[in-house]
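I have a structure here, written as structure tokens, and I will follow up with some questions on it.
Apart from one protein chain that is not included, each protein chain of the complex appears where it belongs.
Showing chain A:
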Amino acid sequence: MQDAVLAMLAKEPSHGYELRARLQQSLGPLGESMNPGQIYVTLGRLEKAGLIVCEPSDSPDRKVYALTPSGQQRVAAWLTEVARPKPDLAEFHLKLVVAAAARLADPVELVAAQRRELLRILREAQLAALAEPAGSTAVVLLEGVMLRFQADLRWLDICERTWSTPHNEPEDT
């Protein structure tokens, strides 16, 4: 979040509340968990790190923040950084493996429960997307979230097929 807030200041120096409004507009329903003070905590950290400075302003309780040269460098670096994908699948995969091996639980049941949970959150994302006004940028984020969940659901189909066929159980058990 620090990097995103920093990059928002590249357009022009801003107040904390302006930054917060821009963040919330971009994130839509996904930004609803952000607490109001979070942006000021982030700005405080960025100021301490010398990446932003507080500009003189007519009102002392409404601080205007601007990028420092090192802040500008960091924004440039962040923009060209490539995020490494992190599929969080190993834990669930191992859960199915050990459940089947030790007969602790039925892997197919675990898959069904996981599927129900994914469908519930996919539902929430889809209903939120339908409720967004036309042209909302938050919808793009919701689309991405939904595609991830759809991929997870398809992977669960593969898990189900694998674990519901007895001869596919690991032979070393």
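Definition applied: contacts are C-beta pairs under 8 Å (C-beta built on N, C-alpha and C of every residue); 3 or more make two chains touch, one makes a residue touch a chain; residues count from 1.
Heads up, the rule we're going with is that contacts and distances are computed from a predicted model.
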**Message:** According to UniProt, what is the chain that's been left out of this complex called? Choose from "ABC transport system ATP-binding protein", "Spore germination protein (Amino acid permease)", "Xanthine dehydrogenase family protein subunit M" or "Urease accessory protein UreG".
**Reply:** "ABC transport system ATP-binding protein"
**Omitted-chain contact residue, chosen from A:7, A:34 or A:66** = A:34
**Asked** Considering the entire assembly, which residues of chain A contact the chain that has been omitted?
**Response** 1-2, 4, 27, 29-34, 38, 41-42, 45, 112, 116, 119-130, 143, 145-146, 149-150, 153-154, 157
